[in-house]
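All protein chains of the complex are present and in place, except for one that has been dropped.
A, B and C label the chains in the order they appear, each numbered from 1.
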Amino acid sequence: MSAAAPGARPVPAPDPAERPALPAVPEAEVDLGVRLGPLELEHPLVDASGTFDAVEYARRSRGDFFAAFPYAAYVPKTVTVEPRAGNPPPRVTETAAGMINAIGLANPGVEAWLGSLSELGALRQPMIVSVGGNAPEHYAAVVRAVEAWAAGRAGARPAVGGYELNVSCPNLSGGRLIGAEPAATAEVVAAVRAETGRPVFTKLTPNVTDVLPVAAAALGAGSTGLALVNTFKALVLEPKSLRPFLGNRTGGLCGPAIKPIALRMVAEVAAAFPAVPLVGMGGVVCGLDALEFIACGATAVAVGAANFRGVEAPRRILDELRRELAVRGFGGANEARGVALAGA
Amino acid sequence: MSAAAPGARPVPAPDPAERPALPAVPEAEVDLGVRLGPLELEHPLVDASGTFDAVEYARRSRGDFFAAFPYAAYVPKTVTVEPRAGNPPPRVTETAAGMINAIGLANPGVEAWLGSLSELGALRQPMIVSVGGNAPEHYAAVVRAVEAWAAGRAGARPAVGGYELNVSCPNLSGGRLIGAEPAATAEVVAAVRAETGRPVFTKLTPNVTDVLPVAAAALGAGSTGLALVNTFKALVLEPKSLRPFLGNRTGGLCGPAIKPIALRMVAEVAAAFPAVPLVGMGGVVCGLDALEFIACGATAVAVGAANFRGVEAPRRILDELRRELAVRGFGGANEARGVALAGA
Amino acid sequence: MTAGDSAHEGHGEHWAETVACRVVAAHPFGAFAAVEVVAPAIAAAAAPGQFVMVTVPAPGFFLRRPLSLFTVRDDRVGLLVEDRGPGSRELARVAVGETLELAGPLGTPFPVEGVTSGLLVGGGIGCAPLQYLADELRRRGALVTAAFGFRDLRQARAAAAFDIERLWLATEDGSVGRPGTVVDLLAGVDAAPNTVVYTCGPLAMVAAVQRWAHEARLGGYASLEAHMACGTGSCHGCVVATTEGYLRVCSEGPVFALDTVVAP
Partner (left out) sequence: MTAGDSAHEGHGEHWAETVACRVVAAHPFGAFAAVEVVAPAIAAAAAPGQFVMVTVPAPGFFLRRPLSLFTVRDDRVGLLVEDRGPGSRELARVAVGETLELAGPLGTPFPVEGVTSGLLVGGGIGCAPLQYLADELRRRGALVTAAFGFRDLRQARAAAAFDIERLWLATEDGSVGRPGTVVDLLAGVDAAPNTVVYTCGPLAMVAAVQRWAHEARLGGYASLEAHMACGTGSCHGCVVATTEGYLRVCSEGPVFALDTVVAP
């Protein structure tokens, strides 16, 4: 016996006219350009610090890579004054709809890092330098070194478009989390502000009771905009021994698992500070995810762990974002910004 | 051409002795019993408030249900003094490896709720009554009503084993989150402590910078133990309109997505308060998940959204927990408690 | 006020338990797939209007999906699945020989006792429970008339999966049957006064049917949809507004008396 009821009538013949409704805006006409504070970006996507190493790509794939550079700005992995070896392995593993990492800000220190930038001479997009440290002086020292390097290089590539202040890495052992304290955050921003006239984005942690006081403190101290969220402090056990899996015991959770929490925080900050340029992130793996962050008030959207699922991820996400805007009748990324917030 | 290299040697013949290594402890000998403060539980699993309605089950499946009651204690949905209609729909939807809810503590109010307990006359397990409200008086009033109901019912079923104080529901509009403030939490605990001599478990929110001061305040005010975590405040958009999907705009995220964060918090609290009985929860869907919470210091483990994946979920999780203990050579649940914490 | 409050309860300790069921038929019908599984316990306990919670047969889906009983014949349960999202897509593409996990039957059935004439009004996938209802009414000797509305031809292909003799169709794009909605179809209907209206579909359609039935002085029942978590009355996630306040679609519904539905 078939699941179709006996005596069921014949199936209507296929109709060539049977296709999806036309997009409200032709995809080619969608304007993806955005202004992130003073920065003109060709589209809203940037990479999330620590998840896309342009120097590594440039080495492997040579010049062609820069012609098709997928991001509108390049955010390198957080750099500190001194070199850092990072945490003992293992440093990463998969979780339900996400992953955890405890890299521990492994980086060669600002001087060696500046040296490696010669390999990015063909990068057209601005660089937003991610800066880390344990105290305001550390942040200031990194920015001072970058400004010294940039001085007199006007017009040369790569160009320093601004800074992202990582006050929110959950994987620094022993250190307090600067981004959990409004006053400490303000001190870092003020110290950096004294060193540079370029735009500064403070990257906020989601590991707080209320993100608004930290956001207000950063803005009050001169932060141009905000980036959020960094990872959630989390613990994964090794299943046989039931001991912490990561070499650093705890790590930072990211990926689609956290997207609903990240969206809530971006929406909160956008509602409280409607004029402030925001970089939204947390679990973006497709164009609709990126559009959701824009709808929650983000101007730019950072792609993090999705980079680990294939080097073509950012291009695909951008194509999808264009299509998602078009089918909803948005003529550009700017039109969609904040549409989830109305009546909040 | 086959993927096997040409000329590959013949496969060794199957060996009847080829089976997994014997468990270090026979499953039948694993002792699942635990003491949650003064409560003797036949095993570590309880239901998470709001995810398992014993009255509803009893109505549908009649007496047989109580003979095979899957939990070692019954935690009903949070009850408040006055009836609450709850939030406008939609109230739930799926997320990546989890779900979001904004029920809004819908409940008939403590008096009507006490009336419904007559249907649980065959419940052998103790009830841990989950209490909610916006102010200490509300919590005290609920506990007072329950104590009045229980007075003179000594030995009758269902028995009130204790209380869980829900100071952590993220879905109460307008209200501050009591559990985010140590002092406010202590006031609620103290108000309840004045009404009852039974054990009290304060249910903590993960939406805080540091869970330890809240835990300390609850314990200082007389909380017998702690339960954690409640859900994470989060936002899901309706994909077509990009407007908040839930009737309440935001909701609470739970399920496997949050397990790594929940484990980290339970481990933190267990390390800080090793003698305090803890109920761990957040994303438990299998026996290994439950064992991980025990390894992080929980005495009991609550099963929440996993109840929505099948009524047999708790029985299966318990069977799996027994097996996971056995294969690791644990003679009982107590032996596994805290093994992830050593050296923390 | 809610239909069938105490009927079909008390299935003993196995209430709502998950059963692994072998797929014995699977046929595509445009945007839909008709899937039949062997499920003797569910078939034995079921009544039209009830539903099952179905585990999506792929990793990565946290919640089960509610699906109406489309047909129940002997020990077999038929489902009609519309590909509306990632989970229903997985469900719509199961193949014969595979296994689906079902829990049920759940919820309140359509009352049929003493009904001599039923008018079945369905919209889109809301038509699914009406086949089983039609079978039951027919078995009881009642006259069955159905009016189904679909969006477009792709949806309307589902009509071929139904076996209802007096079945009128409307499509919004005019590709099959009368152009317009199912409510436009009703405008032409002159129902006998003893007719009971049974409707299932989007809330806006149900509200329109409610208005039409009110004017035609007909009583009836509506089966409503809601996003569900548990499907078994525990979570209070699936409520809809009714004249009695918020009621749970999974346990106090999905079938409600038509006049208790509150239009959005």
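Assume a contact is a pair of C-beta atoms (placed from the backbone, for glycine too) under 8 Å apart; a residue touches a chain by one contact, two chains touch by 3 or more.
If you're wondering where the values come from, they're calculated on a predicted model, not measured in any experiment.
Novice: Just to verify: which one of A:V92, A:A135 or A:V327 makes contact with the chain not shown?
Specialist: A:V92
Novice: Kindly note down the residues of subunit C that lie in touch with the hidden chain.
Specialist: Given the touch definition above, subunit C has residues 58-61, 86 touching the missing chain.
Novice: Counting contacts across the full complex, list the positions on subunit A that touch the omitted chain.
Specialist: Considering the whole complex, subunit A reaches the absent chain at 50-53, 56-57, 59-62, 64-65, 67-68, 77, 85-86, 88-95, 97-99, 101, 103, 106, 255-256, 305, 307-312.
Basically, only the chains that are shown with their structure count from here on.
Novice: Which chain's C-alpha centroid is most distant from that of subunit A?
Specialist: C
Novice: Per the centroid of Cα atoms for each chain, what is the distance between subunit B and subunit C, given in Å?
Specialist: Averaging C-alpha atoms per chain gives centres 34 Å apart.
Novice: Can you check how far apart subunit A and subunit B are, centre to centre, with Cα atoms defining each centre and the answer in Å?
Specialist: The answer is 34 Å.
Novice: Quick check: what residues of subunit C touch more than one other chain, meaning two or more?
Specialist: Residues 60.
Novice: When you check subunit A against every other chain, which residues touch at least two of them?
Specialist: Expected reply: 97.
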